[in-house]
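Every protein chain of the complex appears in place save one, which is left out.
So that you can tell them apart, the chains are marked A and B in the order they are listed, and the count of residues begins at 1 in each.
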Amino acid sequence: MNEMNETNVLEVLNVSKKAGARTLVDHVSFSIQAGDVCGFVGPNGAGKTTLIRMMTGLIKPGGGSIRIDGTDVGRERVKALSRVGAIVESPIFFPYMSGRDNLLNLARLHPNVPGTERKARVEEALSIVGLSERGSDKVKTYSLGMKQRLGIAQALLGDPRLIILDEPANGLDPMGIRELRQLIQRLNQERGITFLVSSHLLDELQRICSRFVIIKEGKLVWEGTSREWQEAAGTKGIEEHFVEMMTS
Amino acid sequence: MNKSLFLSEWERMWRRKITWLFLIAMPAVVAATAKYYAGHNRGISPASAEYTWAGNFPVMALIEQLIVVFNVMSLILLTLSVTEEYRSGQIRMVMLRSFTAGQLLRAKWLAHMAVMALYFTVYLLLSVAAGLLFFEPHEHIQLFYHDHTVPLKGMIGYTLLYYGLAFLSVLAIGSVFMAAAVISRTTTGAVGLGLGFLLCSLGFPLIYELANRVGGLGLPGMLKYLSLTEIQYSGIAVMLGQAQAVSSEAAALTALLVGLGYAAVFGVGSLLVFSKSDRWM
Partner (left out) sequence: MLAMMLSDWERMWKRKKTLVSLLIFVFIVGFDCLFLSMQKLGAFDNVSTVPLVSENFALFLLKEVSFFLVLIIGPMLIIDSMNGEYTSGQLRMVLIRPVSFAKLFLAKWMNLAGMLLLFTAVTFAVGEAFGYAFLPGADTVVFLNPEQQYGPTGAFFYCLKSYGLFYLILLAQLSLTSLICTLLPGVVLSYLGWIAVAAGSLYVSDSLGFLLMGMSTIFKLTTGLYHHPFYLPLLVCLGFGFAVTMGLWQRRGWTK
């Protein structure tokens, strides 16, 4: 698929961000192509969430730029985000509404979802993540795992080409993690959705990612395909290689 | 009482910016009040009880700000300490320790009381200074509900008593705010409920006197002190009054019973609701 479609869905170009005197992100550049499932890896506090906030236009880069489908997020945020779904940090919903009402409410905010299709789109998203039956319960009664799944459902609402997930496995049990993995693979293969999935655990992502971007202390330390990563690790094994990279 | 629990609450009080903000704002409040009374003085006779001198400024400054500033400070402190901690889940960190909910709420109450006592003390000191700085000294001061003027020496006791009673009245109202904080699920809800109670208390004496007059019910006038803000507005001055026309003892007794009544009902109520409900977990 990569060979057929060379367009970059996401381009991060020389992006920096400071908070006071502290540098959160330091001249980071990488790109993701259509159809990729890209693992975005780094220890806690490496700047993953800060970068994801910039990708979704919640904060502006201090320097550099981010493009989605060729559109600059800083300049034309609305257009750039028109086909993007995301979870930023933990998914917090409106607790006083049911899961279904949350999605119906949020679906209004996608200009590419006509009012007549809104209900059908929400039901579809609920069934993809397996929440159709609990959809009418208030979100405050949901478990953490259900909230994560509802988080993916809300990311699907705008018929996205790119989905950005920030630590989606947080709080999930092993079963939940496997379901999540299968869900990402299915959406990637059946709908051609490109994924950027952040985590501080490499082995969690290894089985689904075609590509890795690794950052540490706000700097890019490695970028490449999954195969290149395995080759680089050589006989040491990938976990050992990753730990060495992070502690060096 | 568990001392370490109180200290932990006291520390948490001071870790909130707002607690410091109130303290830092006090000079500004005293200055604004002084400016207000200086202007007010121009319009009235120096013989009036409303005329402000260096000697009665601390009491006048408290009269002006007690109902709004001190009550609202108490409301905000309690809301942050109870509702906000619940809403953000912080309270779980304390509840996991081996304290009962009742102990926790009492510690929160005592910490609030200690902070309010400190505010009253600071306000008194600042207003004494501002009084000496901005107003003329005068030997004989005319007070509200006094048939005769009071010498400067007598003002010390009067001022201290006034501040003490005002503090107690704020605690009585605080017990209602505590109940509001305990039952509210959001902080805006708690503040709204508390302010609503203040407005209703302010409105009650008007309604009561009207109903009495129009309905010809002939109920005792003292019953207007069922409103805690009315106790703050005129009750304290009446209690401390020395005049033929007012019955200070009756006012003091009514205010005492009313204050205790509120504190008992709402204090015990908050304790019960707080310890019975498992939603804190």
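Note that in this section a residue touches a chain if its C-beta (ideal position, glycine included) is under 8 Å from a C-beta of that chain, and two chains touch if they have at least 3 such contacts.
Keep in mind that this is a model prediction, so the values were computed, not measured.
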Contacting the left-out chain in the complete assembly, out of B:Leu5, B:Leu80 or B:Met155: B:Leu80
Option from B:Thr186, B:Ser248 or B:Ser275 whose C-beta touches the chain left out: B:Thr186
Residue touching the undisplayed chain, where the options are A:Gln33, A:Ser82 or A:Ser199: A:Ser82
Residue touching the undisplayed chain, where the options are A:Thr56, A:Gln148, A:Ser198 or A:Ser226: A:Thr56
Contact set of chain A toward the excluded chain (per top definition): 53, 56-60, 77-82, 84, 86, 88-97, 101-102, 105-106, 108-111, 154, 158
Chain B, residues in touch with the chain not shown (by the definition above): 18, 32, 35-36, 68, 72, 76, 79-80, 84, 87, 186-189, 191-192, 195-196, 199, 207, 210-211, 214-215
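Criterion: only the chains that are shown with their structure count from here on.
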Separation of mean Cα positions, chain B and chain A [Å, integer]: 52
